[in-house]
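What you see is the complex with one protein chain gone and the rest in place.
And now, chain A:
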Amino acid sequence: LRKNVEDFTGPRERSDLGFVTFDITADILNGKKFGLQTFWNKNTLIIFDWNVKQLFLYLSAEYSTKNNALNQVVLWDKIMLRGDNPRLSLKDMKSKYFFFDDGNGLKGNRNITLTLSWNVVPNAGILPLVTGSGHVSVPFPDTYETTKSY
């Protein structure tokens, strides 16, 4: 459902700061609503039904470091209202929020997983959180960048 491209890192005082540029290609219209297909005779479930007010999409980076067994950082988010184009095709996006690690766990970290997830906000009712299928692993380099090219 999604593709990404990654980049580099830089240190800031005592915590690592990562810079990631990415592309997102997603087709949310046919995405899962509750994390499982509830219609067996169809292959897809239309996500924007009458009870969906909006989707809160977010791209999160998940990784482990020496300091922390699990880290999750939201890099980018977007609100998609019912009626908006459900096909995303974003290129060369920079992360909206600073990708700070709690410590220095980004340098040389080979396995940062970027996943696209969304929170379904109904007109009334349950608020499910769904993870899109497809994710990308991104390695960070072993050295810090000293040039400010971001």
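The working rule: a contact is a pair of C-beta atoms (placed from the backbone, for glycine too) under 8 Å apart; a residue touches a chain by one contact, two chains touch by 3 or more; residues count from 1.
Just so it is clear, contacts and distances are computed from a predicted model.
*Asks:* Please identify the absent chain by the protein name in its UniProt record; candidates are "Signal peptidase complex catalytic subunit SEC11", "Centromere protein O", "Mediator of RNA polymerase II transcription subunit 8" or "AP-3 complex subunit beta".
*Replies:* Its record in UniProt gives the absent chain the protein name "Signal peptidase complex catalytic subunit SEC11".
*Asks:* Touching the hidden chain in the full complex, which residues of chain A are there? Just list them.
*Replies:* 53-54, 56, 58, 60, 62, 67-74, 77, 79, 81, 97, 100, 102, 117, 119, 121-127, 129
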